[in-house]
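Shown here: the complex without one of its protein chains, the others still in place.
Right after this comes chain A.
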Amino acid sequence: MALVSGPGRAGSSVLPDELQLAIQAHVKYIQSLDTRRDELEYWLTEHLRLNGLYWGLTALHLLNRPSALPRQETIDFVLSCQAENGGFGAAPGHDAHLLSTVSGVQILGMVDGFEELEKRGKVVKVGGGEYRGKEAVGRYLAGLQNRETGTFTGDEWGEEDTRFLYAGLNALSLLGLLELVDVDLAVDYIVSCANFDGGYGVSPGAESHSGQIFACLAALSIAGRIDTVDKDKLGQWLSERQVDAGGLNGRPEKMEDVCYSWWVASSLTMIGRLHWIDGAKLSAFILKCQDPEGGGFADRPGDMVDVFHTCFGIAGLSLLDFEGLEEVDAVYCMPKKVLERILGPRYGEND
């Protein structure tokens, strides 16, 4: 999956009043992404390849076209990104990183490919033990938890961020291996990141940011500890992200952007406050960011489309119950149907 932006551009004011979701165009756009190897940008965005595949595949699932990318090729590609330490790199030959590993796990989950991981995944030897399949990936992830503070690093070089903590819990729960990490300590860490406005930042003391709030709430949801959140205070802050144009921004007095349709709206969903913003206006804003002919979504009307904003635009619409879309899960940003298959029909009930 390429992160090459364009060629389409999001519509501006020429769209008809009755905005439609250009499903066919979006499917075609996503399918075309891997054919753009003759563009330099395709190669310059290789560090996001596995994330890109996750974004594209999630969008296709939500558009009810889960088979629009070939399943076997998808699995083969994901497995070809696995590094010797069990984690996944962004593309073959890239170092393992938590962010590409969670994408790899989510993709395999969506295409029901864990069995192939068990059969064909790397065998990893650590500390006298030999691990394969899901457990090799789980051991890699667990090794990234800071056992003193509970948070996670992105890779062996030590950068810490609440995004990584979420990514770790997300992937481990999909693999059924949460018991490999100290979940209570992770929860304590998130609680220590809470600010007076109810939000969360990258680490204790850091400014509240919608992307980090999503990560922290989703991690707390996976841990079954959403009760630690000051829901009214955070709900107020999150609802103030909606600007007059209908879109959402990430922090006070910043520009709106389609990707925050996901980070903010999913956060509001997780704390039961999605009705605190104007869903109809948000839908209209998201739809204005699509390119109805070439497919894809941009950050704002009139800008270049890309697969990242395409995924989060469509996921935002799904949260808002837009007609014809598959239901998305606010915690995992994956179809609910898929999660019921992986985690069981009663998953998330302890939230």
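We adopt the following convention: a contact is a pair of C-beta atoms (placed from the backbone, for glycine too) under 8 Å apart; a residue touches a chain by one contact, two chains touch by 3 or more; residues count from 1.
Basically, contacts and distances are computed from a predicted model.
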**OP:** Would you mind picking the UniProt name of the chain not drawn here, from "Geranylgeranyl transferase type-2 subunit alpha", "ER membrane protein complex subunit 3", "Ubiquitin-related modifier 1" or "PHP domain-like protein"?
**Re:** "Geranylgeranyl transferase type-2 subunit alpha"
Subject >> Where the unshown chain meets chain A, residue by residue >> reply: 3, 5-10, 38-40, 43-48, 89-90, 93-95, 97, 154-155, 157-159, 195-197, 202-203, 205-209, 235-237, 239-240, 242, 244, 251-255, 257, 273, 275-278, 281, 298-300, 302-309
